[in-house]
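A protein chain is absent from this complex, but the other protein chains hold their places.
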Amino acid sequence: MSSETPNGGTPKPAIPPPAKKDPALNISQRGDRLYTDNGLHKWFAISSLLLFVFTVWMIVDDYNREWRRYQRGFTRLSVLQTELDRQAAAGAIDVAAVNALSAEIEAARVRIAENAATLSEVESRLEALNDEFYSTNQAYLFARAEYDVERYDYEEAVANDPENAEPLRVIAENRLADINQNLEDVERLQIAIEETTTELDSYIGERDRLSSERDGLVAEATQLEAAIVTLDPGLIRTSIRNAPILDFMNPSETVNQIQLQNLHYDAPFLQVPRVDRCTTCHLGINDAAKDEWQQPFTAHPRLDVFVGADSPHPMDGFGCTTCHAGLDRAVEFSRAGHVPDNAEQQAAWEDQYGWYLDHFLETPMLPMDRIEASCLKCHTGAGDVPEAPALNMGRDLIRTYGCFGCHNMPGYEEVRRVGPDLTTIGGKLDPEWVKKWLADPRAFKSEARMPKFWFNSNNGGPEFEARNNAEITAITEYLFSRSQDDPLPAAAPAGGDVGRGQALVESVGCLGCHAVGPIPDDPARTQHRRRFGYNLASQGSKTSADWLYNWVRDPRAVWHDTNMPDMRLTDAEAADVAAYLVSLTNPEWEAEAFPELDEAALDEVTLEFLRTGSTGIQAQEALAEMTLEEKIMTTGEGLVARYGCFGCHVIEGFETAQPIGTELTQPGSKLLNQFDFGFLDIEHTRTEWYAAKMADPRIFDVDRVKRPEELLRMPDFGFDEEQVGAIVMILTGLVKDQVTPDMRNDLTADIEAGRGLVAQRNCRGCHEIEGAGGDIRSTIADQGLWPPLLNTQGAKTQPMWLHSFLQEPGEETLRPWLSARMPTFYLDQAEATVLGKYFSAIDNAPYPFIDTAIATTDESLTAGRELFELAQCNLCHPAGDQMPDRDAADLAPDLGLAAERLRPEWVEDWILDPQAIAPGTRMPAFYIDGVSQLPGILDGDTPGQLEAFRDHLFLTIGNGERAEDN
Amino acid sequence: MSQLKDLLSNLSPAKLGEAIQKSQIYRSVFRVGVPVSDRKRMLVMLGNVFLHLHPVKVRKSGIRLRFTWCMGGITFFLFLVLTFTGLLLMFYYRPTIEYAYVDIIDLREQVPLGIMREIHRWGAHAMVISVWLHMFRVFMTGSYKPPREFNWGVGVILLVLTLLLSFTGYLLPWDQLAMWAITVGSNMARATPFAGYEGPGANLLTLGENIPLISSTSDARFALLGGTRVGEMALLRFYVLHCVGLPLVAGFLMAVHFWRIRRDGGISGPL
Amino acid sequence: METIKDIINTLTAPEILITLAAILLFVSARYRHLFYTNKVALILFPAMFVFMAISMFDEDFYLIVTKPDNVPIVGMLFLIPFFTWLSMREAVRNDKRTEEGAPLIEKEETADKVLTWPDLVYTELIAIVLLTVLLVGWSILIPAPLEESANPAATPNPSKAPWYFLGLQEMLVYFDPWLAGVVFPGLIIVGLMAIPYIDTNPKGNGYYTFKERSWEIMTFLFGFLILWVLLVILGTFLRGPNWNFFGPYEYWDTHKLEALVNVDLSDYFWVRLLGMGRPDNILVRESVGFLVVLGYFLVPPMLLAKTIFKRFYENLGPARYHIMVFLLLCMASLPIKMVLRWLFNLKYIIGIPEYFFNI
Partner (left out) sequence: MNSQRALGLALALTLAAAGCGGGGDEFSLPEGAGSGGAAPTGPAYDPATATASIAGSILFEGDAPEMPPIQMSADPYCLDAGAGTREEAVMVTDDAKLRNTMVFIRSGHDTGLFYAPPAEPVVLDQEGCRYIPHVFTMMMNQDITFRNSDNTLHNIHAFPMVNMQINVGQAIQGMETTDSFTIAEGPFAIRCDVHRWMNSFTAVFDHPFHTTSGDTGDYAINVPPGAYEVVAWHERYGEMTGSVTVAAGETAEMSFTYSEPAE
């Protein structure tokens, strides 16, 4: 026990007695120790080493995050770029000038050296003065402090102890005298210092001025050099700043974040402010100069619209994930929710970043072709969103195909049913046509908008044929039996000419909303707005000339609720158009006949309806007692309810029926487990489900065994891939994320309402508004004949004029050269106001009261007349009674109307650069880059000339109001 | 000069060490000194508040891994690890439904050494397993037999506490995994006889004819969750239990457990 | 390969898996001299490892095994068999020595006491360090799970309790929540705490042995390994959407259905046996069930006390004896109910849903 060895060694055990037992059991026989110290040390050494390694590994693993690599790379590139800039700046330095200055500086220096003795004398004098100033000034300041105390003592005594106040006053006043003396000394010294400094400057001032001038020449290069040092202060300093633990102080590598209190990461049932850390890696996102840098440093491609501080969606206000989605707080590539745009990118990402799709991410980023869906979070109205063509197409499709008829959708609550009124079907169509139409609308015309309910993927088999025909017959007979036919207001006059009719249809503007047959693609612009009205193909096989005549002559007389505006056709023109439309027939269609009704099949369907609410046996008995007529009526009514025909059409008895489709208020946030994917082998995502559903609404019945009445009922609209994509975009974009109203302050209700009305009336079929639309232009070869662009409409026209024009566009002919005409939309006061407000709001123009009084001078009016003559405006523009000697087609708008129609300030902008406001306009520019091409008048002063133009236009030609001189 | 030489010669590591060991400060802290002799080794065990949980001498078999599997010690050490990492995590975690989840994301994405969460979680799982295995070993060696009956009982409670600690902690990340695991787990409380509103006998507990005493807002599950579903109150309750309540109880019982091991004859062995 | 997978998928069905495991437990205990040897371990554990490794190539298997929160159970898959084997090996060795008249392994060393410092303290330190290494490595390599944020509206399918409670959740298949979730867990705790007081066998205190306490050990192993650990593993790996059974190589299809054709005992008795309708009065309707349950808890103790448990009855005295038999009967009720379900589609012995009283 007493044997001690240094180093904590083991006391040598007695030699173990020979093992008595199975040695495999390894029973220790050595005295009072089980393990040897060396053995334990060995184990301890190994485990400690392991622990050290693992600890280092842990810290390295924790520290070495992906984003650091990007930040280092960005710093490196920034240094390289700054160095390149510096070289460029250095190269741009005017070396000769620098050398010349250097020489002058040298000369100045020589002169200074010559006066060294004097200079040093002045300098030492200045130094002495400064010393003296310091002590004198200090004495003054101290005296002031003492005085403040004494004054307080006196004031306090006056208030509380008036008898003893007097001595204190004396003390304070004495002090004040001292202070004034001190102040004088100080000021004297200040003057002396100033003088001496000036004296000194006379010796060395020139040198200093020259030096700073030379510094100015090389300033840019010098600054860039300093910037490089700031960016890269050397490996050691950077390393210390960013070392683990030390990096809590002021690291150069750090997680950047944008905190958005008002935009939420939308967790279920609660809202957490977003913290976007995207800029941790996307470091150049807000720097236009980095537009060609490689990812992740690339600048946002549209800094004018997004991210940029001056854009409508600045980064600090909106962040990134508000639009792009993804996990706001993540700083690792895959976890952030990046989603590749295509298979190639996916392969590249997997290779480069080890990309995987995080299935636990509720909102992975939107691929680029679906990013527009995010606009819907704030742009909640039903109108178009600028710069989002696919989204707008989706909205147009929803509006024209009337999805909201069967599905409750936000924004469409007030929109009327999209289909024609079927309460007067008997006066328009014949039953045979309707049956064939229901069986396959697109066989009648490929552009048919009516979806197909029968003969689809889940009811198209031969076993369904008799049943489908029975259903179609029942519905048709039911509708016609309920029809109340009013006689048509007038009969078509004879003598309608097909050729003239065609010319009219192609010129007056019908093609802004309608097309005849398939619409050819136009790379220059979209054409979907020309699907707003029904396609006119095969029209002759559908309706009679009488009906068409009444329709085009005055649509509202035939159907008061129609969207079709009045084209103000004369009776003869209407007859021509009707003749033309009647000539558009579909002979193949007319040749086919609809099959006879199979009563057994009808019985089967009728029985389904009879069975609801009663037993099978009762239903059988009831069926046996019914006549064919009764069966058809029962079945027809039941089918209208089952297929929800009333969602799009007015059908008597179903005016207040509830829509039959799934509610679509937040389809973009619908939980994945609420989708029935059936046995369809597609990726289980919302997007894929919607895409499959839109491409074939019955697809999820594949391989399912169902009774006929259990089959999916949504009809097939025959959407092509692009249309499917556009609708899916809307569906996935309608998410539950709530955006607080103050985040939408630029997006006023006026704009939303206006955009909604513009979409509802399809204004963009003819006009370009907010940079989009004008689909009709594809049918007009001559740009000069295009309907006007309304891009600056709000700034251009006076509210009162616009208001009355919108309501009565036929009153005056603004553009005599156009054959297309602005139709009468029967806008009511409220609608005209909505449009007026909208146009004013997008241009930030005042509304509705504006001051059109013009302050001018007589010189300006004279100059205006001269300019007007020099520029020969009258060559094209009628101006009051001055009519140009030209064809009407070559005329420009009548300037006589300007005073009551246009806003004065707009006229100046317009004359300055017409192409900027209306690209393609015939109006020539007389100012190139703001420089007048009309010298000689007002000395070529551009603003003056523009005012002169305006004044002439409003006051001389028009009868505008001249402001009182003041 | 020579004094300086003496001083320098005293600066050799060995001498320096000796000097330090002789100093009053050292001796006041380490009463015994380096335990190189068996006597000192015993004194160390007696003099150290932590080490004196152990006896001075133990049975050889009692320190064999083959015999003890070291599971009890591992369990205790994991408890310490969890206390330490849990403390660090509390700095970054806010038990509200707004922030619970995003704080966990921050721990993953941004907090330096956020790996503490991994250590905490995996340590907790490991502790559940090690406590089972400890019980398994104690049973297989018959170590619950007299005089250790009571300590076995304490151990069973500690096992239950371990499971409850893990269960309460499971909710805190506030993700789907957490919420639904706790929902499933706590739904069973709904079926507590008499005390759960879907438990047998609950609808016998009425005042008069039809005023039920036990409803979905007054039953065992409601008491556990502070609501009718796993929500904000449940999160707070579980957080407080997880961080304060259960660890205190477990710590107290552990003290009893360890003390009774000593009192009942140390690590068990054949009598 | 597919055939092997199909066979395994079939074999892992709960009824087969639990039966096989029970058989394995008892057979291995019977032939413990052959089974709990180093040689078997050297074959068995590497074989398990290889089996796991190969199975990882199966996508469905990989998905479920690598789910982060399932990692501990994968560890348990190896740890529990290993320690079972280890303890049984030690027990077998000790029994052999006892037979030969040699002292126990532990006994031989018991006399020798060693200093706690350094032998115990040092080894504890090493264990701490190694465990830290393990934890750190584990934490670096496998990130802690974090799914989408909690959403009360989106119920995941399957919704699972934390893994250590999956045994209870699995019991829900056979018992109502009040039993599986409240009464049984309570009884487990009480039963565990009661062990020292009802196991009065003085032998086997402080050392591994099987022979001297084979009854206790087999009961415990059955309860711990089969009725707890195996059910946890089953609940973790083999229960998918709608708590349906899925083989380890099977895709978790949410549409998979299982026919619900279980019937109550009262149906068996009144409808099938007597061919009449079920009585309206609940007590009459369930009288058979009450009789069965009462009989289950009353008759066997008496019978056993007279027959095979005679020795227990004498040793323990009536109070302890009845508590022990009650606990044993409760424990046995789970496998009994399982077998009844598998063989007869029996749903409830007593079924009074009106009062949530179903057994």
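Per-chain numbering from 1; labels A, B and C assigned in written order.
In this section, contacts are C-beta pairs under 8 Å (C-beta built on N, C-alpha and C of every residue); 3 or more make two chains touch, one makes a residue touch a chain.
What you see is a predicted model, and the numbers here were worked out from it, not measured in a lab.
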Absent-chain contact - pick from A:164, A:259, A:294 or A:614: A:294
Contact partner of the left-out chain, one of A:437, A:580, A:717 or A:926: A:926
Listed residues C:143, C:248 or C:335, member touching the removed chain: C:143
Residues from chain A at the interface with the omitted partner, ascending: 53, 56-57, 59-61, 63-64, 66, 68-77, 80-81, 84-85, 87-88, 235, 238-240, 242-244, 247, 292-294, 297, 524, 783-784, 870-872, 875-876, 884-887, 890, 914-915, 919-926, 928, 933-934
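Methods note: only the chains that are shown with their structure count from here on.
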Length of the line joining the C-alpha centres of chain A and chain C, rounded to whole Å: 60
Length of the line joining the C-alpha centres of chain A and chain B, rounded to whole Å: 54
Whole-Å gap separating chain B and chain C, where each centre is the average of the chain's CA atoms: 25
Overlap residues in chain A, where contacts from two or more other chains coincide: 8, 28, 32, 34, 58, 61, 267, 360
Chain C, residues touching no fewer than two other chains: 105, 109, 112-115, 118-119, 123, 132, 136, 139-140, 146-152, 154-156
Of chain A, residues touching chain B in the complex: 1-2, 4-6, 8, 11, 28, 32, 34, 58-59, 61-63, 244, 247-248, 255, 265, 267, 270-272, 275, 277, 327, 329-332, 335, 360
Residue ranges of chain B in contact with chain C within the complex: 35, 38, 41-42, 44-45, 51, 54-61, 63-64, 66-67, 69-70, 73-74, 77-78, 81, 97, 101, 104-105, 108, 115, 117-119, 121-123, 125-126, 128-129, 133, 135-137, 139-146, 148-149, 152-153, 156-157, 159-160, 163, 166-167, 170, 173-181, 183-185, 187-193, 196, 198-204, 229-231, 268-271
Interface residues, chain C side, partner chain A - complex: 93, 97, 102, 105, 108-109, 112-115, 118-119, 122-123, 125-126, 129-130, 132-133, 136-137, 139-140, 146-157, 254
